[in-house]
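Note that this complex is displayed minus one protein chain, with the remaining chains in position.
To keep things simple, chains are lettered A, B and C as they appear, and every chain counts its residues starting from 1.
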Amino acid sequence: MTRDGDEFRDSSMGTAELHRRLAAIWSTPSGLWGALSTVDHKIIGRRYITTAFVFLALGGLLSMLMRLQLAQPEARFIGPDRYNQIFTMHGTNMMFLFAVPVMQAMAIYLVPLMVGTRNIAFPRLNAFSYWMYLAGGLLLWIAFVVDAGPDVGWFAYVPLSGPQYGAGKRADIWAQMITFTEVSALAIAVEIVVTVFKQRAPGMSLDRIPLFVWSMLVTSFLVIMAMPAIMVASTSLILDRLVGTHFFNPAEGGDVLLWQHLFWFFGHPEVYIIFLPAVGMVSAIVATFTRRPVFGYLGMVMALIATGVLAFGLWVHHMFVAGLPRLGESFFTASSMAIAVPAGLQIFCWLATMWAGRPVFKTPFLFVVGFMVIFVIGGLTGVMVASVPFDTQVHDTYFVVAHFHYVLVGGAVFPLLGAIYYWFPKFTGRMMSEVLGRWIFGLIFAGFNLTFFPMHILGLQGMPRRIYTYQPEMPWSGLNLFISFSAVILAAGFLLFFIDAIRSARSGSLASANPWGATTLEWATSSPPPPYNFARPPVVESLEPLSGDLETLPVASGLRVDRRELLTSSVVHASPEAREASPGDSIWPLWAALATTLMLIWSIFSPWAVVWGSVPIAITLIGWFWPKGVPEDEA
Amino acid sequence: MKEKVSSFSNAAFALAGLLFLAVSGGILGWFRQPRELRLDPPVAADLDRFRLMPNGISGSPPESYFAIGKPYESDAYNLSQGKRLYAWFGCGSCHGDGRGGVGPSFLDGWWLYGPEMVSIVASIRDGRPHGMPSFRDRMTSEQIWQLAGYVQTIGSYTPQVAAPSRNDDEQTRPAENRGPAKILFDEGPVGVHPDQGPTP
Amino acid sequence: MKEKIVIDLADLPPHGLGTASQSWWGTLAFMLIEGTGFALAIVVYLYLMSLAPPWPLDAAPPDLLAGTTLTVFLVLSVLPNIFLNRWAHQQDLRKVRIGLIAMSLVGIVPLILRAFEFPAMHIKWDQNAYGSIVWVMLGLHTTHILTDLVETLVLTCLMFSRHADNPRRFGDVNDNAMYWNFVVATWLPIYACLYWVPRL
Partner (left out) sequence: MRTARALLLSILVATSGCGGQQSALGSQGAPAIHVEHLILGMVAVCAAIWILVMITLGTALLRARPRTARQDDGSEKPLTMAVSAAVAATTLIIAGLTIASFYTTRGIGLADSTALTITVKGQQWWWQVFYADSSTGPGFQTANEIHIPVGRDVRLQLESPDVIHSFWVPSLAGKQDLVPGRSNSLLLRAEKPGVYRGQCAEFCGLQHSHMAIMVIAEAPGAFEGWAATQRLDAVVSADSDTAAGQASFMAKPCAACHTIRGTPAGGTTGPDLTHIGGRRTIAAGLVETTRGSLAAWIADPQTHKPGNNMPMVSLTSTELRNISAYMESLK
């Protein structure tokens, strides 16, 4: 072991020299090899966010195709086979390839910055996670392009998705895509938990963690507890289809509703996996644009945790018409309604913050206001569908379609768009356009409400979901045509958003380190941050480390500059524990992801893939973890 | 400098992505599964015009069958439709789950009239001696081809990826996609069923 | 923004051990994920059982010998594992090498016993839902034994390489030992479920 001399420490080093040395050790080399082997959380996070938004655009195109087909009764633009693939793809894509990954991607980029560390925990796992996500997304979309896209709904109920009724490999592709995205989501969840637990800046005790970080911590635990259920479910489905197990075959002791229990035990927490990060984003934006901390920090944290716990007690409300015992259903009505209390608390705390603060109506804040208007409607219709008798009339109708778009688009996409406007200068070093931002907000807000509000009425008028057409004598054609036109407004808003994002990334006005006057640590470093995030780890002395007229940032010194080193701290008080090495760039996560991809796709076709396909995975994992004799291996 | 690095690595990254897309696209394109829900009437009529050798064994399908890509042997949707027809038209009452009964077994590796599609289609359409009825007036020609394709997969010794999986019924033998003929053969000899009558 | 140095970290250790290390927490998180998976498998088992009055379905309860031997062996294997863990804490390379070789051998035995457990179930995965869940539970746990065995073997090789004498490696041995305890601990409820619940 080398005893490191003082010349390798940052303690007495001049700023320019320190930056030069840190850049040398932390930068991602240029070129294809560098891009493929980087483990920088900012590069991977940006890549993740971009990919997720590409999937959003593709999913949006699908919804426009559906609106085209539904604009008039008995239209023949798209046949039932393709339409079923399209709506399955839309749901699957938006849930598994957009909503969950984009929220986790924001965390990959922001959480290490917000807790004041230099890279995410397990950065190579992070790289692996991205490749798995990309491979899963490509698998699904390529399957769709070649007319083998899943056509069983994003929920893939057996027996329709089972061996007898789901011909071909369509349902297997869906189930295996689940495996890809769940592996990547679980990996990120572990990284976030460990980053938040062990890598917080000195002094960032539990009561000084930013709300966004809290929300991502709770979300990560939800991912860890909920996603195994869908892995169990999708694996059983593939086994049923490939090797003839009988999990879902009632004639041999299996059960059709077992699928629904497993799916919704994951599926309901999934909603909160998407929504809770948005709570964090809203809190960050509200605090910055009302010029005061969010009211009721403790209440907000408690509400996050309560929502996370309650999320596991609601799944049966997706099965109210499946014929379960009445008593059980009543319990789930009560628990489903109860979750409105923590959600209400959060809304009231934001309202109180706005009341007491001094609102600045910049684009990110506009999206938060839009979120409040829309999400409250979604929450209230959620209370309605929690009631068993109410649900028997609206379950699987356009009322529910309206409800969850109000919750997911209103509750998650609006905050996300606000968050993109808010953190874009940090991501790219450039501002997005404030003028276009207002137009975009206006178009999306108006387009969204005009598109989705009428769907409540359609549902009550008896229009079921997942139909590729309807008959002319049904009284739905007028509203459907109206909705289809409104969807064009919504799409125009998103198109303008993409244009603004691309334009701003290339030629937006340059951003300072802290353009909004925010108070969390990610704004303490330059925009965009250097590869090492912070030249010296910041030290936190309050909930808002950058509040007031801060001129000097308290920092810690003593880290080495000749290896990738960061600080680990204790879980509760965040007092420094060790100077830990952070792994350097590596191509092995990519090889491991390719080997895993090979095995997972092969196993759709043959059970032996699990045996033979594991060999390359084992080899790549050994290559990944085998020490290379670099300084980061030292201790 | 930093800007340049990131834009170059982004371009390289995009290139790699496109390459991956193309390769995977090629691989999956091979498994393309379009579903033809409505067969054009002229094509359906042409399916009936296959030629058979004088002894009723083997022959050649119509040209149009090749033109549409031999869907009844390789397409999962048609094979699964064939499996439903097997149940709906009561094939099981003589052939059981494929292991035979009053009629011959499909699983013993012995095709009385040969394993070719046209022979199976002819058996279903025109019937055969010793009790196999003609289904000419009970099924359309497309249905007969679907059923024939399915019957072929039951006895296949090399399981096809596109072959149907198990039904949601009681399990009597491994499903078609697992190669039941091979599994049962490995378990022990499957003799000629005594009731099935003399071979032609 | 100007910086003001308020803490000097130079005296901190260059690597965290135990709860101070990230990999310890990472291992814990993965154990939580897999533990949830095992718990769900047991829930599925009990759910299917609740639907079927005669349980096990169409099979005798599993033979106890192989499974019980394996259980006793696994419980006993915790002992050398604890020693290995302690030696790794002491960073005693020679003893850790001995311990790892021992644990590699210990990891192979359950795989051999497991080969006898599958037939002891008196059912195959494709016979009915009972067979399916039983095979999946055994298979799931076997995967964990296998993964840990491979990890132990790799660590053993590593400990005989030039990278051996390094606190980071000893930390890896600690995490590996913790994971083996997890593999043993998860087996106990599965054992109870597979072998004793059908006898209730």
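Here is the rule we go by: a residue touches a chain if its C-beta (ideal position, glycine included) is under 8 Å from a C-beta of that chain, and two chains touch if they have at least 3 such contacts.
None of these values were measured; they are calculated from a predicted model.
A.B. asks: With touch defined as in the header, list the contact partners of the absent chain among those displayed.
C.D. replies: A, B
A.B. asks: Using the touch definition from the top, which of A:P80, A:P515 or A:P530 touches the missing chain?
C.D. replies: Per the contact definition at the top, the residue touching the missing chain is A:P80.
A.B. asks: Which listed residue (A:F8, A:F77, A:F312 or A:F390) would be found touching the missing chain in the intact complex?
C.D. replies: For the chain that is not drawn, the touching residue is A:F390.
A.B. asks: Looking at the whole complex, which of A:A23, A:V54 or A:V256 touches the chain that is not displayed?
C.D. replies: The one listed residue touching the chain not shown is A:V256.
A.B. asks: Decide which residue listed in A:I347, A:L417 or A:L621 touches the omitted chain of the complex.
C.D. replies: A:I347
A.B. asks: Applying the definition given at the start, please give the residues of subunit B touching the unseen chain.
C.D. replies: Where subunit B meets the chain not shown: residues 35, 37-39, 41, 44-45, 84, 88-89, 137-140, 142-143, 168.
A.B. asks: Across the whole complex, list the residues on subunit A that are touched by the chain not included here.
C.D. replies: 79-81, 84, 153, 157, 159-160, 165, 250-251, 255-257, 291-292, 295-296, 299, 321-323, 326, 330, 333-334, 337-338, 340-341, 344-345, 347-349, 351-352, 354-356, 358-359, 369, 372-373, 376-377, 380-381, 383-384, 386-397, 457, 459-462, 464-471, 473-475, 478
The rule is simple: only the chains that are shown with their structure count from here on.
A.B. asks: If you connect every pair of chains that touch, what shape comes out? Choose line, ring, star, complete or other.
C.D. replies: complete
A.B. asks: For which pair of chains is the number of C-beta contacts greatest?
C.D. replies: Here the largest contact count links A-C.
A.B. asks: As a quick test, compute the distance in whole Å between the mean CA positions of subunit A and subunit B.
C.D. replies: 42
A.B. asks: Using Cα averages as centroids, what's the distance between subunit A and subunit C in whole Å?
C.D. replies: Going by mean C-alpha positions, subunit A sits 31 Å from subunit C.
A.B. asks: Would you give the residues of subunit A that are in contact with at least 2 other chains, written as numbers and ranges?
C.D. replies: Touching at least two other chains: 240, 243-244, 246, 249, 252.
A.B. asks: Scan subunit C for residues touching two or more other chains and write them down.
C.D. replies: 126-128
A.B. asks: Going by the contact rule at the top, pick out the subunit B residues touching subunit A in the complex.
C.D. replies: 2, 4-6, 8-10, 12-13, 15-17, 20-21, 24-25, 28-29, 31-35, 37, 76-77, 79-81, 161-162, 164-171, 174-175, 177-178
A.B. asks: With touch defined as at the start, can you tell me which subunit A residues reach subunit C in the complex?
C.D. replies: Residues 1, 4, 9, 11, 121-122, 186, 189-190, 193-194, 197-199, 202, 224-225, 227-229, 231-232, 235-236, 239-240, 243-247, 249, 252-255, 258, 261-262, 513, 524, 535-537, 539, 550-560, 565, 567-568, 570-571, 576-581, 618, 622, 625-627, 629, 633-635.
A.B. asks: Which residues of subunit A touch subunit B once you look at their complex with the stated criterion?
C.D. replies: Interface residues on subunit A, with respect to subunit B: 27-32, 34-36, 38, 43, 47, 79-81, 134, 138-139, 142-143, 145-148, 159, 162-164, 167-170, 240-244, 246, 248-252, 605.
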